[in-house]
Structures are given as structure tokens and as C-alpha cells.
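Input: a single structure, listed below in C-alpha cells.
Omission of a single protein chain aside, the complex is shown with its protein chains in their original locations.
Moving on to chain A:
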Amino acid sequence: MVWLFLAIPLAVELAWVFWPAANSFSLAFTRWNGIGAAEPVGTQNFVDLASDPIFRTALTNNVIWVVGFGGLSVLGGLALAVALNKPGRGIGLYRSAIYLPMVVSMAVTGLFWRVMYQPGGPISAGLDVLGLGSLERQWLADPDLALYAVLVAGIWRQVGYIMVLYLAGLKGCDASLEEAASVDGASSWQTFWHVVMPQLKGVNMVVFAVTVIDSLRTFDLVWAMTRGGPFNSTQLLSTYMFEQAFTAGNLGYASAIAVVIFVLAIGFIITYLARQARAED
């Protein structure tokens, strides 16, 4: 009976996840426009990727994105979790307020921030009121700023999620250990770093995996805010893959980009898991 219940999700998973994924790998070695038969080209797609300036921009942007989005949302989320992990008046309100952006979809977040960044929009108007009008920019139209402008929106949304994960982790920490540390005269920083952090190891692993996967698959936010523009300066691997597949119709080339994304994600995760496993031995 157990096998029967397992067989159904397995069949579904095979048909809708593994089979398409395997196809994507085989397509990566072909040239296919979606019409006609795919023409095998060996590793030509990957050779082309290496010399494609837009792919290089996308890869660089993805690195900036993983570091910025991952790093800042984890730091922010952890700081907020520690700050809000104590009973107090209206603490629930703060927590919900910070978590609230997570409730809206990425596409809506993107549209919301597009309005914020608009010329004459709230951000520019706010700077005007503060007498900082000279700092006003066309945030999403400036190739040097656009990626960071989108990053801010991404972090704004992600930080609440990370906070909730850490809050749950902190709830599981043993309070008597912290008391013992303070009796021994440890500073609050030492207590946090040497007593609390080791207990958060499990949560850290979840947060790491979630963050890497979320940052590599970020698509909707960029698509809603800039579509990879101005002139490809905010292109991520995922948006470039979409553009190649569904605008340009180069499904083989797009599959090669998908393979790169997959290798990056799996590489990050496996390295981390391996290190964790070694540390536990």
C-alpha cells in the first residue's frame, strides 16, 4: 500500500519534472527553433555562450545578485529576528509588517517598485522633500543603477521570509545556555556568536539552500521591473534564458543556459552539504 501511494507522486514527478529536465539537457546540445527537427551541434551552444557578451553580463549580474540578495537578506533577516525575538508590546505587529511583503507575488512587488522608482514617483518626491533633489536619478533607466534598484526590491521582500525562518530557529534555542554564558561573563556578542549561532546550524542550512535557489531562479521581479533592460544591463541568467527561448526562439541555446543555471545551483548546494557533512563527522 505504501508503494502504491509513493508510485503516484513518483509517476507525476517523473513525467512533469525529470522528463522535461532530461529533455532540456538533450536540447542543450542541439540547435532547435521549435519548428522542425532539432539539429545536433555538440557543444557549440556552450562555445557560443562563452563568447556571448550578454551571457557574460548576465553571469556577472547573477553573481552580484547571489551575493547582494543572498548576503543582505540573510544579514537583515537575522538581525531583525534577533531584535524581534523578545516579548514586548506590539512585537507581533512589527513581525507581521516585516513579513507582509512576502505575501505579495514577485510580479506585484515588481510593479509596486516600478511605481516607487518612477520619475516624479514617491522616491524622487521624497528626495525632493528632504532637499536631496540632486540625488534623483532615473533609477530603472540608468544602466549603472538599475540592477541595484531591482536588488533593493528583492531584499525588501525576502528579508521578512528569512526573519521568520530565523525566529523559528531562535525559538528552539536553549535559553539556559545563554544564561550560563552571561553568568560566565560572556559579552552579548560572544554569547550570540559562540552560543546561539552554533544552535542555528540547522536553520542556516535551510536558509542557505533557500537563498541560493531563490537568487538563481529570480526571474519575475526583474522581468516585471526592467525586462533585463536598459540595454541588457539587468539581464540575469533566467531572464536571458527566457528571452532566448521564447522571444528569439533559440530553444537549444536557451537550454544550454538552463544547464548552466542548474550546474551553478547544484554546485553550490552540494559543496555546502558536503562541508556540513564533513563538519559533523
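Keep in mind that, in the parts below, a residue touches a chain if its C-beta (ideal position, glycine included) is under 8 Å from a C-beta of that chain, and two chains touch if they have at least 3 such contacts; residues count from 1.
Operating definition for what follows: contacts and distances are computed from a predicted model.
Selecting from "Extracellular solute-binding protein", "Putative Zn-dependent peptidase", "Nitrile hydratase subunit beta" or "ABC transporter permease", the unshown chain of this assembly corresponds to "Extracellular solute-binding protein" (UniProt protein name).
Checked against the hidden chain, the listed residues A:G71, A:G92 or A:P143 yield one contact partner: A:P143. Of the candidate positions A:W32, A:W113 or A:Y161, contact with the unshown chain belongs to A:W32.
In the full complex, chain A touches the omitted chain through residues 4, 7-8, 11-12, 14-16, 19, 23, 26-27, 30-38, 48, 52-54, 114, 117-119, 138-143, 226-227, 229-232, 243, 245-253.
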